[in-house]
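Removed: one protein chain of the complex. Kept in place: all other protein chains.
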Amino acid sequence: MTATAFRADPGIPGPGTFGSEPDDHAGIYRYDDLDRRFVAERVEQFSKQVTRRLAGELTEDEFKPLRLMNGLYLQLHAYMLRIAVPYGVLTTTQFRKLSEIGRKYDKGYGHFTTRQNLQFNWIKLEDTPAILGELAEVDMHALQTSGNCVRNVTTDQFVGASADEIVDGRVYAEILRQWTIAHPEFTYLPRKFKIAIMGSDSDRAAIRTHDVGVIAKRNEAGETGFTFYVGGGLGRSPFVGKLVREWVPEQDFAAYLEAILRVYNQYGRRDNIYKARIKILVHQLGIDKFKAEVEEEFARLPRPKFTLAPEIVEGIRARFASPGLERLPAESAEFERSKAENVEFARWSTVNLAAHKAPGYAIVSVSLKPAGGIPGDITSEQMDTLADLADRYSFGEIRVTHAQNLVLAHVRKDDLFDLWRQLDAIGLATANIGLIGDIIACPGLDYCALANARSIPLAQAISARFADPARQQAIGELGIKISGCINACGHHHVGHIGILGVDKRGEERYQITIGGDATLTTAIGDIIGPAVTEEAAVDAIDTMVEIYLANRTEGERFLDTIRRIGHGPFKESIYAAD
Amino acid sequence: MPLIEDGRPAEDSWTSVPDGEPVPGDIPAIISFERWQAERDSFAGRNTKLGVRLKGGTLAPAIAEDLDRFALVAVEFPKFRDGRGFSTARELRERYGYEGEIRAVGHVLPDQYLFLKRTGFTSVEAPEGTNLESWVNALSEVSVVYQPGLGKDDPNPLINRWLKSEAVQG
Partner (left out) sequence: MSFRAITGNRLRDGAVVFYNDEAGWVERLTGASLYEDKATAETKLASAKAEAEKERLAVDIYLFEVLVEDGKRVPVTIRERIRSLGPTVRTDLGKQAAA
């Protein structure tokens, strides 16, 4: 590969290197030799740890945190390996590797999570060094996808492509990935630590539900800076992230995070696992005291070594490939004609496409939520075909969303119809992004060792009940989120309708909340009544939808109607009959 | 208990003195922070080196004022999962400019050795029954770092790697 020309914005079409492979244009950070050496050394290190464990030199108690640092959990049926997809972006080479690992070491499928990661459910401990070695071949790893460290940084899935973007968050997410990887001071924090970053007008990264949520923005002088929220989180005690600082200049980006982490590492609770997240520290200290501690620590940090000089940022930015977009007319006659001729394609276009910043392109969301299907699951065969499609239509790049769907971020409008037909052929053309069938569900009791109840069967029953795409579209934006226990991996607290699986004397029951919101207007849902059976939960959702449809005014979303008429009518209709 | 220094087993010239027992005046001795607080005046005329041992919950600011009295600060890890000690060492170095020995004691694993070293520890009292070979290997297992180290004006390693990576790429 030749040297990449310097470019101010990798998303903007311009002269650059055009590689021979389609995925040379995928919007990820290109590893250099040091990155590769680091990952290779870590694989080697973990292989030795596995050997020491199998030889009895490490106890399970000592080995567990080491395997967790490498993304390896023990679940109900086997080990589960969680592979990091930094900021959710993959090349097709990486995607094919994941498909291959699924086939070779697992049972031919994988599961995308709400943290933009991929999980394999049937992994053997003795195979993991080999798997990690194969991942390293394509510049991937499973580091810090578990354990009490800074986890994989997530961002908006349309980053670098969407029309409403102000700052490309990938560059900063990558800086954070590097900054926090094997951080000597912050690898044994009181608890896990999740960061999300966004850089556009609409929050697609749910930043105020994270330990740290960052909004990248620009000031009047055109400089980049960041707003920091801290102490958001779901789980047992949900909190909405609080503002710590409105403007942190780019050069202090890492330093400010360092200060937050140091305050947390020293003062976060370690006596009670349920009170160990930073949200509890912020809550107990109060945001003002917490802020004062952070500011003090921040002021003291020795410069310049914590300073992010512009050449560092530019250096990292330059390692992001350009999609090499063409200059196209804004409208495509071909696209318009296909929509007019094919109702299903027209519906899919309305529901699954988002505006791209470049004329003539669209962002395609690929739903992993077929009616009656398992949310987030994909087979190796589907992955292979999707990789081919991404090579052909989207510069060899595939993205993962926190809603457990995939994205082809740069598709020419002229190509949309062809792409849709081929997606349809492999069952990936479900037109339900953001609709009632696009259910987020954690693995629940079918796989997860911590679960109280199953999540997937309920998601399947709901999406089957609302299978009719026309009805889904008529209902409009409505997000259902399901978790199988209070850990809230399914983000149920912030679902427009949230469902939490509980165990009532050995029976699975489901507690329903309404009014949650994961965007910047973050709200925690309100519990509407006692937990019900799976069947009753599906009926209850049907009832709530009917009430909404009967009450909504022109253009009003489910969430808006709830906010206007209150939760009362919904509660009453469901529990009145009892 | 085996002492590790610079990636090698080493002789321990220090003696840990349990609370209540007399502190020998002629050899380097480590006392608890609690004892120091209670009996500090009794060490006023001491000519031999003194060290202090901080429990997991005792953070750097607690000892900051008295650092010039100690040639060694031992930072205890109650459980290897309790990572406060990493911040304690770093604060001792970076915030308070402490230049004496910082020793990790308690439950630490060889797999943490590199992190200990990078946050400012000079020595480790490894738990009894530890595999010394694992400690010796631990420092060389991973050679790439992404964060700044403890040297006073170490450049940010992200700069280094970018400069290097440019060369590699060209």
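Per-chain residue numbering starts at 1, and chain names A and B are given in the order in which the chains are listed.
Here is the rule we use: contacts are C-beta pairs under 8 Å (C-beta built on N, C-alpha and C of every residue); 3 or more make two chains touch, one makes a residue touch a chain.
Please read all numbers here as calculations on a predicted model, not as lab measurements.
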Which visible chains touch the chain that is not shown?
A
Which residue from A:Ile28, A:Leu118, A:Ile374 or A:Ile433 sits in contact with the chain not drawn here?
A:Ile374
Full-complex contact with the absent chain, from A:Asp33, A:Asp164, A:Glu295 or A:Asp446:
A:Asp446
So one chain is hidden, and I want to know which residue out of A:Ile28, A:Leu90, A:Ile123 or A:Leu308 touches that hidden chain in the complete assembly.
A:Ile123
Which candidate, A:His25, A:Arg53, A:Arg245 or A:Lys305, sits in contact with the chain we can't see?
A:Arg53
Residues on chain A that touch the omitted chain in the whole complex?
53-56, 59-60, 74-79, 107, 122-127, 374, 445-447, 451, 453-454, 456-457, 460, 506, 508
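Rule of thumb we're sticking to: only the chains that are shown with their structure count from here on.
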Using mean C-alpha positions as chain centres, tell me how far chain A is from chain B in Å, no decimals.
38
Going by the contact rule at the top, pick out the chain A residues touching chain B in the complex.
1, 3-4, 32-35, 37-38, 41-42, 44-45, 48-49, 52, 57, 62, 65-66, 148, 175, 178-179, 181-189, 262, 265-266, 270, 300-302, 304-309, 311-312, 315-316, 319
Using the touch rule from the top, collect the residues of chain B that touch chain A in their complex.
59, 80-84, 86-88, 90-91, 94-95, 109, 111-112, 114-119, 131, 134, 137, 141-148, 152-156, 158-159, 161-166, 168-170
